[in-house]
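Note that this complex is displayed minus one protein chain, with the remaining chains in position.
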Amino acid sequence: MIPRHAAPVRNVALLMILGLVMAACGPAAGPTPGGPTTGSPAAGTPAAMSPDAASPDAPSPDAASPDAASPDATTPGEGSPEAPGAGGDVVMLSTQLAPLEEAEKMRNAILADYPGGFPGENFVPAATAAEFADRATAEAASGEGGGTVGVLGGLHGDLSLLAEQGQLMDLTELAGELSDVGFIEAYMELGRFGGDEQLFIPWMQATYILAASEEAMQYLPEGADQNALTWQQITEWGQNIFDATGDQRLGFPAGPEGLWHRFFQGFALPAFTGAVNTQFNSPEAVEMWTWLRDTWQYVNPQSTTYSFMQDPLQTGEVWVAWDHVARLRDAFTANPDGYVAMPAPAGPQGRAFMPVIAGLAIPNSAPDVEAAEELIRYLTSPETSGVTLREVGFFPASEAELPSDLDPGIQEMSDAVVALTGASDALPALLPVGLGEQNGAYNQVFRDAFESIVIGNADIQETLDREAANLQSVLDTSGAACWSPDPPSDGACQVE
Amino acid sequence: MTADARPLAAVPPERAPLRRRRAGRQRLVGRGLLYLVAALMALWVLLPVYMVTVTAFSPRDLVFLYPKSFIPVEISTDSLAFFANATGVIPALWRSVQVAIVTLIISMVIGAPAGYAIARFAFRGRNAYRLLILSTRAFPIVILSIPLAIAFIQWGIYDTIWAVALMHTALALPFTVLITSSIFVSVPRELEEAAQTLGSTPVGAFFKVVLPLALPGLAAAAIFTFVLSWNEVFAAVILTLRERTLPALVLTVLTQSPLPFRFAAAFFMLAPSLIVIFFIRKYLLGLWGRVVK
Partner (left out) sequence: MRSQRLGWAPYALLLPSLIYMAIFFAAPMLQSFGLAFQDQSGAWSTASIERMLRDAQFQRALFTTVALIVLIIPIQFALALAMALVINARLKASGLWLYVFALPLGVSELAAGIIWFNIFTERGWLNTILEGFGLVERPYIFLNPQEPFWLILAVVLAESWRATSIIMIILVAGLQSIPRDYLEAADVFGATTMQKVRRVILPLLRPSLQVALILRTILAFQVFATVIAIAGRGLTVLAAEAYRWYGDLRDVHVAAAYAGLILLLSIISTILFLWLLPTREEQLA
């Protein structure tokens, strides 16, 4: 006779045992993984593709077979060398295309034509750069061939840390094979991190644009050309809106995950001073900070909580925003007629902008290097680049011809990017080179300066003096030489 | 106990009937007040849950609308459906359940006896043990990411639900030990000893007498552990790559995706734990009308 009070205990115990058994039987199958294709038609026949591309359904098998035909006896890890053209089991860890819709498009559209199919769960988005770096470091500790990740996809900044720690494989040979793709040489250079080894292959590029909602356009300053604005005109724009509505409707991604430091490194500082590091503490820099502080009265104070401008644009808290195209995409694709994309404004020294490069790398601990290289070939091919642009709005990192059948929202953004890069006063500011582990500290200098000057209302010159010292210390520690648009330097870049 | 009861006994006996009537009315008012307080607190809890639910079931453009409407104008399952069908979401949900259950079992099996020891025995090192085991929990785990990942890779269980469950148990154990100990303390020692004098073994006395009375406390520890494991994200993110639990998988959604998907994800994560709580709540409330003498 089981005592009455023991019956519920028995039931719970049975449930628990059941749970243990289920867990022991390994990851149970839920409903089919992978979801329906979304939105725009996937991988249609891109007739407007560059003439030298092979047929879309067989992305460069010719390039693949010479390697696969000679069984590489030194390939470690998963056993038998892959058959030519059959997608090996490769896991890709990526900080790019991480948001839900982009990740699904990557799996269901961009990777749809991968030879042999690409299981959805093999594309693993990393939510933070920290996770990305931690996992890569942990797998690196497991030695050559002992890891799970085959391809690392990340921003130049994400990969520079790993490059510094010597965790990336030399891809010079692969780069040689891919010479037909026509990668932009400046980006290949970035991929060498100042050394001789090609540590990443450029994958996609993007930049930052201005986005404004339709209702803001009526407040554009008199005589302003929306495709050739200046930063001063942005202030006027904000003022016009404030005078008319009483609201602060400019917006910037000054939040914790926002790419706010790029605003200073690639846009504001070069536009006012013509350089980034060397002129950090110059009178022109003071001018820039003064301008920003004056403008901030027309900026929504919640900007320090915004990391992705697409949300506040759509809620209406912000009418004019500056942000990375990937972080504005949702507004444009959901409501293409509701928003206007414009190239970044110009300052006294020109229309400074920073192209953001994402690259593909293979860690030393990759289990199957063949399969990893296969994936890189696929992702950088012109067809896939076209699909990528169409699906998520990231441009190819090569001179490929762009497809013409883009989503209206993506088209809007892409036009602005083209207008920006082709402007007569365009002033490209490159990504920081050679900072390695000091990347975070470098970015911190700009954020701290912002928080002191604009939020904390501190004296500009004092703050700049202090932060210039910090900046110099970061540059000295990393030994990074100056990079464009600063004039080249011998040894570590010097702040004047 | 006696010290507490004395002031109440200071009422002179001849005023007892009046006291009782006033007490009766007081109890009615008290009862009404209780319902009011309960309703207010329920409102406080429910309002944000309602907001999440309404937003999760709204079409995209209504999510961004202002002023927000409390009455849903239009219902759409598009965002939720897209989210639920996205790669890996349902399997991750399943894995979270498995991990939470395994965590629950292991931590109760290891933790409850330790809780009993702390409650019943006054041994040397008791306080030291308590402080020690709590201090493991006071250290932010994010810093341990790399050493833990390396350790689990070396043990060969990296990227499995077992890795996550074992780590979650380590995180939950200090709490399980403490919660169960606080419950065992309240079960009168005399009952166990009485059972033993009647011929039961110490272990038997534990199972027949202590365990049923401690059931609410064990249920509380169980809920705590389950919820902790269910919501835990750091360890899950670093220890898994393809075998992700739900919080690890949706971290990108919660931090990077547009608003409608964030709400869909938040709602989706909220829903399953509602089911678990539904089942465990009976045990939490224990045996009604228990009188101990």
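When the chains are written out, they are named A and B in that same order, and each has its own residue count from 1.
Following the convention adopted for this analysis, contacts are C-beta pairs under 8 Å (C-beta built on N, C-alpha and C of every residue); 3 or more make two chains touch, one makes a residue touch a chain.
From a predicted model like this one, the values you see are computed outputs, not experimental measurements.
Touching the missing chain, out of A:Thr315, A:Thr421, A:Ser473 or A:Gln494, is residue A:Thr315. Within the set B:Leu46, B:Ile75 or B:Ala194, the residue that contacts the chain not displayed is B:Leu46. Residues touching the missing chain, restricted to chain B, are 1, 4-5, 7-9, 11, 16, 19-20, 22-23, 26-27, 30-31, 34-35, 37-38, 41-42, 44-46, 48-49, 51-52, 55, 66-68, 70, 110-111, 113-114, 116-123, 126-127, 129-131, 133-140, 142-144, 147-148, 151, 166-167, 169-170, 173-175, 177-179, 181-183, 185-187, 202, 213, 216-217, 219-220, 223-224, 227, 230-231, 233, 247, 251, 254-255, 259, 262-263, 265-266, 269-274, 277-278, 281-282, 284-286, 288-293 (touch as defined at the top). On the side of chain A, touch with the chain left out of the figure occurs at residues 128-130, 133, 161, 246-247, 254-256, 300-302, 304-307, 315-317, 437, 439-441, 443-444, 448, 451, 455.
To be clear about the criterion, only the chains that are shown with their structure count from here on.
Across the interface of their complex, chain B is touched by residues 3, 5-6, 8-9, 12, 16, 19-20, 22-23, 27-31, 33-36, 38, 91, 93, 98-101, 103-104, 107, 120-128, 131, 134-135, 137-139, 141-142, 146, 148-149, 257, 307-308, 310-311, 314-316, 330, 334-335 of chain A.
Those residues of chain B whose C-beta lies close enough to touch chain A in the complex are 60-61, 64, 66, 82-83, 85-88, 90-91, 93-95, 97-99, 101-102, 104-105, 145-146, 149-150, 153-154, 158-159, 161-162, 165, 208, 211-212, 215, 237-238, 241-243, 251-253, 255-259, 261, 282-283, 287.
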